[in-house]
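Heads up, one of the protein chains got dropped from this complex, but the rest are sitting where they should.
Letters A, B and C mark the chains in the order given here, with residues in each chain numbered from 1 onward.
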Amino acid sequence: MQEFTKFPTKTGRRSLSRSISQSSTDSYSSAASYTDSSDDEVSPREKQQTNSKGSSNFCVKNIKQAEFGRREIEIAEQDMSALISLRKRAQGEKPLAGAKIVGCTHITAQTAVLIETLCALGAQCRWSACNIYSTQNEVAAALAEAGVAVFAWKGESEDDFWWCIDRCVNVDGWQANMILDDGGDLTHWVYKKYPNIFKKIRGIVEESVTGVHRLYQLSKAGKLCVPAMNVNDSVTKQKFDNLYCCRESILDGLKRTTDVMFGGKQVVVCGYGEVGKGCCAALKALGAIVYVTEIDPICALQACMDGFRVVKLSEVIRQVDVVITCTGRDGGRPGEHLDRMKNSCIVCNMGHSNTEIDVTSLRTPELTWERVRSQVDHVIWPDGKRVVLLAEGRLLNLSCSTVPTFVLSITATTQVPSQALLLLCDESPSLSCSPDEYVASLHLPSFDAHLTELTDDQAKYLGLNKNGPFKPNYYRSVPLLGAQSLFFRWELHP
Amino acid sequence: MQEFTKFPTKTGRRSLSRSISQSSTDSYSSAASYTDSSDDEVSPREKQQTNSKGSSNFCVKNIKQAEFGRREIEIAEQDMSALISLRKRAQGEKPLAGAKIVGCTHITAQTAVLIETLCALGAQCRWSACNIYSTQNEVAAALAEAGVAVFAWKGESEDDFWWCIDRCVNVDGWQANMILDDGGDLTHWVYKKYPNIFKKIRGIVEESVTGVHRLYQLSKAGKLCVPAMNVNDSVTKQKFDNLYCCRESILDGLKRTTDVMFGGKQVVVCGYGEVGKGCCAALKALGAIVYVTEIDPICALQACMDGFRVVKLSEVIRQVDVVITCTGRDGGRPGEHLDRMKNSCIVCNMGHSNTEIDVTSLRTPELTWERVRSQVDHVIWPDGKRVVLLAEGRLLNLSCSTVPTFVLSITATTQVPSQALLLLCDESPSLSCSPDEYVASLHLPSFDAHLTELTDDQAKYLGLNKNGPFKPNYYRSVPLLGAQSLFFRWELHP
Amino acid sequence: MQEFTKFPTKTGRRSLSRSISQSSTDSYSSAASYTDSSDDEVSPREKQQTNSKGSSNFCVKNIKQAEFGRREIEIAEQDMSALISLRKRAQGEKPLAGAKIVGCTHITAQTAVLIETLCALGAQCRWSACNIYSTQNEVAAALAEAGVAVFAWKGESEDDFWWCIDRCVNVDGWQANMILDDGGDLTHWVYKKYPNIFKKIRGIVEESVTGVHRLYQLSKAGKLCVPAMNVNDSVTKQKFDNLYCCRESILDGLKRTTDVMFGGKQVVVCGYGEVGKGCCAALKALGAIVYVTEIDPICALQACMDGFRVVKLSEVIRQVDVVITCTGRDGGRPGEHLDRMKNSCIVCNMGHSNTEIDVTSLRTPELTWERVRSQVDHVIWPDGKRVVLLAEGRLLNLSCSTVPTFVLSITATTQVPSQALLLLCDESPSLSCSPDEYVASLHLPSFDAHLTELTDDQAKYLGLNKNGPFKPNYYRSVPLLGAQSLFFRWELHP
Partner (left out) sequence: MQEFTKFPTKTGRRSLSRSISQSSTDSYSSAASYTDSSDDEVSPREKQQTNSKGSSNFCVKNIKQAEFGRREIEIAEQDMSALISLRKRAQGEKPLAGAKIVGCTHITAQTAVLIETLCALGAQCRWSACNIYSTQNEVAAALAEAGVAVFAWKGESEDDFWWCIDRCVNVDGWQANMILDDGGDLTHWVYKKYPNIFKKIRGIVEESVTGVHRLYQLSKAGKLCVPAMNVNDSVTKQKFDNLYCCRESILDGLKRTTDVMFGGKQVVVCGYGEVGKGCCAALKALGAIVYVTEIDPICALQACMDGFRVVKLSEVIRQVDVVITCTGRDGGRPGEHLDRMKNSCIVCNMGHSNTEIDVTSLRTPELTWERVRSQVDHVIWPDGKRVVLLAEGRLLNLSCSTVPTFVLSITATTQVPSQALLLLCDESPSLSCSPDEYVASLHLPSFDAHLTELTDDQAKYLGLNKNGPFKPNYYRSVPLLGAQSLFFRWELHP
């Protein structure tokens, strides 16, 4: 489990990769609280449960919560119309017929929509949770009620965690041929424990930075014999999930925790990658005065042209009201900076794991911690100065705000054609695929947006197919790894 | 009590004038829940309570909650540094010595800061609540513990309401000489029940539209023998409270209830007064496409120049994702419009009372209501179409978001010099006052903003005093009513 | 003539009040150059000219330029559709029949559209120029050709200036009964030289700060026996002309002179009135980092909330790339500040007359001036440092950019109903007029904007007439002066 937080990333673990101690955040969700705290303490593994059709091919907290979970899924579906339309378009032809997918992701209403779409397209699915705290028990119950073999609950022990994964893979008379992973634990488990199954996997779709990192290492070591799709670096994830998701959630996270007014506030944003760009845009738009720190001269020059002063942290630390880290770096904020912050300065992290803010340096005998609200601590200096630390340095938007379903939809939708592509790869490994453009086009109706179509003459003049792809190849997807495998990497698009 | 909602207003009842059924909103507050729902059901009027100093000169829900309330007050103080600095500056000279103020306002952490400032400046205060649901019991307890004669709790009956007011006014050996009112109920009570006290009141400060309306009526009828300060129309309230407060809170209210993504959403804002301007600015800044409806050609032309399409509601109602009313009008949204909204359209009100959205027209046998989350109802048409109604048409930002303490601070701070001015009015009725500029200057240090000072030559050239006032008289304050009284109205400033 | 620059103003002389040495600016106009520099040097007063209908009731530079001038007028008409529609609506009823108007304004294509509208509505007009340099000779020729008695050319001597005014007023068999003035010179001339005519004037419409100031003085002295309409303080001028006109023209003026890139530039804007607000909004929008200086705490607080740091000039003078003055103050920029500017710093004035920037302090033996382009001087310090001074400190947007015709149209259109109102005032002095709302509504069709109409019920509920006025009286127009006269002042609207 420790491997989860081992690898750095510029843009952080966006998606759903919530940090482990995120459990206390549910009170910030707009949804009604998902879990019944008065639940009995019997482990789900001990319980005998069957759904209304008599099946007991699952393990969840409480199958009776299915109806409530279904309502949450339905609310999510309203903002994931792309997946629904994909479901409708492809339902007849069952393009995923024959796919036997084992999945390991956060189990939320949004991923439920994804899983049910995979099923609707013909796949058989077995699912576990990639995080021991993040499962919405009601949603898991709704999935189980609908017939998905789901093994997950909130508050699993580490032993439970691997037990659930194993229950997905190790099945008599059913052998997975596809993996959909978030973090790499499932992939690792199959690779280590069931090498024979692993060899016959037709494709892996991985969406987290950590998981992709692990796949690269495997590939470097010459041991990745399976085609793997890196959804993390897809255009749809990078350019939409990171930028827009943070633009939407930074204000929300700050408001829900501190009720801070943005107008006129001085804010320093550490890092001007996609995450930083999103934060800066939103804060500036609401009247904050934003400073940027950067190590990369290109991002720094962009910040300048976008109207932000690029400074060293030490230049502004005494005057800012809010510090937001988006660096993807470890230990970016040593004690000296915290020492010099002014009273009531708010400190939070949008970038990566706890390590961006040097929280441990604040756990000293000199400093007093006072929990003033859920997710809000005052760290009090001997002279009475207070620094307001949010979510103990964990990701603010995942801990203290909700993330727009629509944006999650873009990434989730990407996984469906990815699965389909990998199924086909066996037969046509040279396939020039552009799932990103397809996925983007599925989301346009939500905006009532109308694409212009090239005339034949124009298409010819431009040397393009009328239906795309419209980007040069190097923007979209590149087979990266040789051997007998294909590794798609979707590069960034401007 | 019904008079509360009787009078229209362009800009709505901003400030703290929360609607009556606001009680269910506490779950949206970032503060921990203020009230212990398992509290015993004994009426505070029946209880015997004393604070730690042995005084029982108050009536609150539970004096034991004082410590928790004190913490909330302290948090509020951090964003109300102007009041605190006023407290510090004027504390020595006690400018309000001799003031015996009866107050009737929402009792929240922010008003507690105001009350304690009045006390620190030498005033004696007795306080009741202007709304039977809005009292934060813990804050009332903290005030009582600190020695303020406060009579208020959450969930008063109407009888309780007037009993509390009466307890403030009707005291042996103590006679109020100042009124600080929000809504006019206290003023009305004193005027009707204690005419002898009323005659000796040296000044009334009123901050709500409704209360001001009632004062105007009294004045028109020749019965307002007391100088009254209209804080509602002060520059500091109109130009800051309305515009910036709505800019800050519209996004927050929508996010906390619906998690809606703003990017690309089509929104129609009905009304382009200060409230509408604030909403439009925030929504556009976060990537929404905003349409405006207006009846007033000047506001309409401003909307045009600011980059919004000005339309009739019928032109866009089929395509918008969100409808926000800020008209100050009754019945602005008849059933026909709701009929034509698209599925999942969100409808909310930032403007005035429930009547802006024609909620009653939705209470029909044909339409099904489904409460999906706190403050969020789905109204379901026979064909399955759902309209998402927030806060049952009550003010969104007061019901579903928090309002920035800092902005409230501006209005609250205005009340202190208003009290002082009225105290002085007796002696110098021709006083050319500019509390608005003074109040604004008190808030500048929060931004580390530094005013430029005129040189003697420049001041002379401009015909100004170096310390202001800087605006022509008609921008600031005008004595409106004759008789033996003075009525200050602070006009708008651009 | 010296009186022109005597009076201060917060917002400066926007409209067309170009400074005297503006003559060199023609090269910046997008229109082809208006004047034929090779023109003969004979004074127009010496020439015998007749238009094509045989009339010689005018005095212009060269009647043969009429056709070119007509084209410029036609181009202007396209952006002044409100005046044209007013022309069409009211043409039948000739509401200005009987009006004999003497006018004294800048003579440009835009004012030509106004003059011809007045004529179309039934007025008889005689016109001179309010500035010796600003006349577009071709436009004057076109007016003369069309039958307007116009007496104006570019490059008048001071003697010519008063001769032209006199030719308008002093006519056998024709006696003016209305004055339309810009600056007050015409009014002054009639008042002093023709007191008998002055007494019978039915109304004065004045649009400049200076002229209004002079009228106030006259009124204070009890000598203003004529109703006067202060268009300068009308909502339509203040809220549109100042704010939006500056937002549109600040970027234009800087680009045309210096080609400066805005992205990332540090700019200090001195003054945050309407002019400053417009400049700040535009610069921030294009990626500049903007600082504000202010003397007025209310404007300063607005700047803070709008996301600008409020500083003293000395705090930022060493680091800024551009300094823009909008203070309405004299000598705002003493030598010490210029001394500390960095190399290549651009200095310009959007606010008032030359005196905002202390240009004379730069005319010293130590400093070298180098004219690098038209309207652009490098002032060179002994150590080689260069400060880039635009338009020698005169108004940047009038000197170096064009001003949007549409915005001018709003103010110009205001003058037509003003004339009509004053005609009527004699008969109905208590008339509650709202020309500003009417004028605004005339401009909405340009934006295809559709006003919402109140239902009868709503109007009744709001206590409003369905057709307005929608603003409280104190927003719109107030009769200010007693005697037998009326003085309309239109107050500001938020």
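Criterion: a residue touches a chain if its C-beta (ideal position, glycine included) is under 8 Å from a C-beta of that chain, and two chains touch if they have at least 3 such contacts.
Here the structure is a predicted model, which is why all the values come from computation and not from measurement.
K.L.:
Among B:G307, B:P365, B:P382 or B:G463, which one is in touch with the chain left out?
P.N.:
Among B:G307, B:P365, B:P382 or B:G463, only B:G307 touches the chain that is not shown.
K.L.:
Which residue, B:I101, B:I289, B:L313 or B:I357, contacts the hidden chain when the whole complex is considered?
P.N.:
If we include the chain that is not displayed, B:I289 is the one touching it.
K.L.:
Sort through C:N51, C:T117 or C:T257 and give me the one touching the missing partner chain.
P.N.:
Here the residue in touch with the unshown chain is C:T257.
K.L.:
Using the definition of touch stated at the top, determine which of C:I75, C:C225 or C:I380 touches the missing chain.
P.N.:
Residue touching the chain left out of view: C:I75.
K.L.:
List the chain A residues touching the unshown chain?
P.N.:
Residues of chain A in contact with the hidden chain: 8, 235-236, 238-240, 244, 273-274, 293-305, 309-313, 315, 328-332, 410, 436-438, 440-441, 443-444, 447-455, 457-458, 461-463, 468, 470-471, 474-475, 491-494.
K.L.:
List the residues of chain C that touch the chain left out of this view.
P.N.:
Interface residues of chain C facing the absent chain: 30-32, 71, 75, 78-79, 244, 247-248, 251-252, 255-264, 266, 282, 285-287, 319, 344, 372-374, 401-402, 404-407, 446-448.
K.L.:
Could you pull out which residues of chain B are in touch with the chain that's been left out?
P.N.:
So the residues of chain B touching the missing chain come out as 263-264, 266, 284, 287-289, 304-309.
Basically, only the chains that are shown with their structure count from here on.
K.L.:
What's the distance between the Cα centroids of chain A and chain C, rounded to whole Å?
P.N.:
One centre to the other, that is 57 Å.
K.L.:
How big is the gap, in whole Å, between where the Cα atoms of chain B centre and where those of chain C centre?
P.N.:
Here the centre of chain C sits 40 Å away from the centre of chain B.
K.L.:
Could you check chain C for residues that touch two or more other chains and list them?
P.N.:
Touching at least two other chains: 304-305, 309.
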